[in-house]
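The block that comes next holds chain A.
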Amino acid sequence: MFSVATFIDSFGPLLYAARYTLLISGLGIALGLVIGALICAARLSPFPALRRFAAVWVSFLRGVPLLVQLLLVYYLLPVIGIDVPAMVAAVVTVGICASAYVSEIWRGAIAALPRGQSEAAVAIGMSPGDIWTRIILPQAVSLSLPALVNELILLVKASSLVSVVGIMEITRASQAQAATTYRPLEVYIAAACIYLAINLCLAAVGRVLEHRMAV
Partner candidate 1 sequence: MDPMIFVQYSPILIRGFGLTILAWLLGTVFGMALGLVIALVQRYAPKPVTWVIQAYIEIVRGTPFLVQLFVLYYGGPMVGLRLDPLPAGIVGLTIYGSPYFAEIFRSGFRAVPHGQIEAARAIGMAEPAIVRRILLPLGLVSALPALVNFSIILTKETVILSIITVPELMYQVQRMSTETFRFLEGNFVLALFFWGLVEVISRFGRRIETRITRHLIERP
Partner candidate 2 sequence: MVQASSVEIAKVNKFYGPFHALKDIDLSIAPGKVTCLIGPSGSGKSTLLRCINFLEEYSSGEIRIDGQLIGYKTPGGAKMSGRDLRTMRRSIGMVFQQFNLWPHMTALENVAEGLRRVRGLSRTEAEARAAEALRKVGLGDRMANHPSRLSGGQQQRVAIARAIAMEPKLMLFDEPTSALDPELVGEVLNVMKALAAEGMTMVVVTHEMGFAAHVADRVAFMEKGELVAVDAPARILHQPEDPRIQAFLRTYHERNLF
């Protein structure tokens, strides 16, 4: 019933495709970190218009399913005259979507710092710039690391959706493999195993980071 041979054979092409899964989620989180930092800064800025914009950005991206966002970008780009490979569109969409979550993670980390710390810095006469770069950011960044690793795990899983725009990552590759072998059960379980392996590794990294912080 369950063909072990097909199951094992599936790993070759699927592992090859895994590099795209990793590429999309890796670039996605990188882009998400950059845009997320900007959005977080806008959210905490003294300008109401910027704050409003950031709030809408976050609320929209968190409210709309990634699959819909993906198709929206995919169909929007040609209309506004941008012609890029599907791969670029996918990374940009994943990164923009991640930025909403990343900005909230950073906002949370900054809010978690005791107020007294910046008050103490003010009291000894530090400038606002110094307070941010010397007191708040170093702590907030390390506080947020476990949550960011978690976000990366979510992106690895979410990247399976870019299969619908034809990118040969793990999920798309497993669909192709299932179509040629007529053994979807084995192939999809193999795909699940690869995702699981990637995410268990990432989760282990997250635990190490969390542990180091607790000390």
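Basis for inclusion: all candidates are chains of the complex that A comes from, given by their letters.
Heads up, the rule we're going with is that contacts are C-beta pairs under 8 Å (C-beta built on N, C-alpha and C of every residue); 3 or more make two chains touch, one makes a residue touch a chain; residues count from 1.
Predicted, not measured: the structure shown is a model, and the values here were computed from it.
Chemist: Given that every candidate in 1 or 2 is part of this complex, which one actually touches chain A?
Modeler: Touching partner of chain A: 1.
Chemist: Can you name the residues of chain A that touch candidate 1 in the complex?
Modeler: 1-2, 59-60, 62-69, 71-72, 75-76, 79, 153, 156-161, 163-164, 170-171, 174-175, 178, 183-186, 188-189, 191-192, 195-196, 199-200, 203
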